[in-house]
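Only one protein chain is missing from this complex, and each of the others stays in its spot.
Right after this comes chain A.
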Amino acid sequence: MSRSPMVGVTGQLVKILVLSVVAALAIWAATPLVQAEAWIGLGVVIAVTALIFYIYLSPKRLPAKYLLPGTLLLIAFQLIPVFVTVSTSVTNYGDGHRGDKADAVAMIQAGAVKEVPGSPRYLLSVAWEGENTSDGKLVFLLTEPGDRQYLLGDDQGLSPLDPGSLTVDGDGRILAAEGYTVLSRAQFNAHSDQITSFAVPTDAGGIRSTGFDAYEGVSTRVYDEGCDCITDSETGEVFYADNDNGYFVTEDGTRLRQGWRVNVGLDNFARFFTDPEVRGPFLSIFTWNMMFAVGSVLFTFALGLACAMAMNHDRIRGKTLYRILMVLPYAMPSFAMLLVWRDMFNPDYGLLNQLLGLELNWFGETWTSRAAVLLVNTWLGYPYMFLICTGALQALPRDTLEAARIDGATGFQAFRKITLPLLLVSLTPLLISSFAFNFNNFNAIQLTSAGHPFPDGSPQTGDTDLLITYTFRLAFNGTGVDYGYAAAVSMFIFTIVAVISGISFARTRNQEEIYR
């Protein structure tokens, strides 16, 4: 293949530039890995960089040159998360089961400290790691009153703080620290339960709070490697390690709250089918999830098709204006409109109750709540169906319809026997995608009903919850975080969607053969 010399030069320059950027990025990425001695990570960085250089410097591998950027991103942020999900789903990872066994032992010992005469005291400020209180973890910012040493205490232990990054008052109490949000008095009181149960593990035992001070006490619970157990010197109870399930337990079954992360095999999956506390809500959520997805597709398609049929006529005046107005919901930011709808359903001053003269507590009853989310989802989704139906109608062969008219079919008969089946052939793949999308339509539920209403005694499973909102609550809802189980539910959702989509796509292919 001959090339003009100019092109060769430009192409080479671009290639050199891009590869230099890659090399620079690789060095930047490798530096912290070398410092942390993370050799596996470093190996991956080197391998990926070598692969990039190999592919772009080689004269062959043409398709690979075009596919590499997307493939690398796909592997890093789509495929690896899937694998991590799978591996998390077979663990008990979650609150109380975050670290390894040594962490758990340290936490348990620190949690049972008692103040004894002569215990060192500290001035205490409580803070959140990060810039706000909604995430990050609780930490103690401690001041040793004598020589004014500033210490950071977290669930790993003590570490010194740089005095330059702190603002302190006259006594030496820390008022502000870079990278931390110090709790005000009011916040301190609001979180007092969390603060009093928090403990910093130390060699002697642990540091706990007492009022606005902290003391370093001696632990009443001591771990003994010989029996792999923890003995409480006050009550005399002995907690033995259950290494299969990752917690300490007495012979009569009392469990310590703090455990560690272990592989639990398929326990999380078995919970769907065996644990009655999970099985009941799970089945009802699943049933409603199917109803929601099917209902959403059905209603949006019906309304969208009706509009497209109505507009599919030469003698309609103002067609363009109608179209723009109908499609407007599609162009509005859906997350914001979902919240607006939520407020339109407000039982006290919501627009719907006002307009219709009703006094319904929409999200307070199971069926009004379900009707409400379906109505909202129809509003958001029908413009899309309108657009695709319009496109598909315009592509229909005109002569078939005319032949039907000549044979004496009424408008409705022609629609049912000819137009609809033909439309369905081209639209079924899109309807299936829409089903898959709505099956996991997190925003539509979370931002409107947020799962409400919650029946008495089941704070985790609301009547309008989809599997995905349920999963999200399990994984990220402050109390009782359970990543392992949430990951298992994710796997389950994926299987359902994949199976249903697979079957439907296979059936569509058969249909196409009939009509073509």
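The definition used in the following text is that contacts are C-beta pairs under 8 Å (C-beta built on N, C-alpha and C of every residue); 3 or more make two chains touch, one makes a residue touch a chain; residues count from 1.
Quick note on the criterion: contacts and distances are computed from a predicted model.
Asks: Just to verify: the chain that's not displayed, which of "L-lactate dehydrogenase complex protein LldF", "Fe-S oxidoreductase", "OB-fold domain-containing protein" or "Carbohydrate ABC transporter membrane protein 2 (CUT1 family)" does UniProt list as its protein name?
Replies: Looking only at the record, the undisplayed chain corresponds to "Carbohydrate ABC transporter membrane protein 2 (CUT1 family)".
Asks: Given the contact definition stated above, which residue among A:T49, A:S296 or A:T464 touches the chain not shown here?
Replies: A:S296
Asks: Identify the residue among A:G43, A:P81 or A:G364 that touches the chain left out of the display.
Replies: Per the contact definition at the top, the residue touching the missing chain is A:P81.
Asks: Have a look at A:A38, A:I55 or A:A204 and name the one touching the chain we're not showing.
Replies: Candidates A:A38, A:I55 or A:A204; residue touching the omitted chain: A:A38.
Asks: Out of A:S334, A:T419 or A:S449, which residue would touch the omitted chain in the full complex?
Replies: Checking the options A:S334, A:T419 or A:S449, the one contacting the hidden chain is A:S334.
Asks: Tell me, which residues in chain A touch the chain that this view leaves out?
Replies: Contacting residues on chain A, toward the hidden partner: 1-4, 7, 11, 29, 32-33, 36, 38, 41, 62-63, 65-67, 69-71, 73-74, 76-85, 88, 130-132, 134-135, 296, 300, 303, 306-307, 309-311, 313, 315-316, 322, 324-337, 339-341, 343-344, 346, 348-351, 354-355, 377, 379-384, 386-388, 390-392, 394-395, 411, 426, 429-430, 433-434, 436-438, 440-444, 446-447, 468, 471-472, 475-476, 483, 486-487, 490, 493-494, 497-498, 501.
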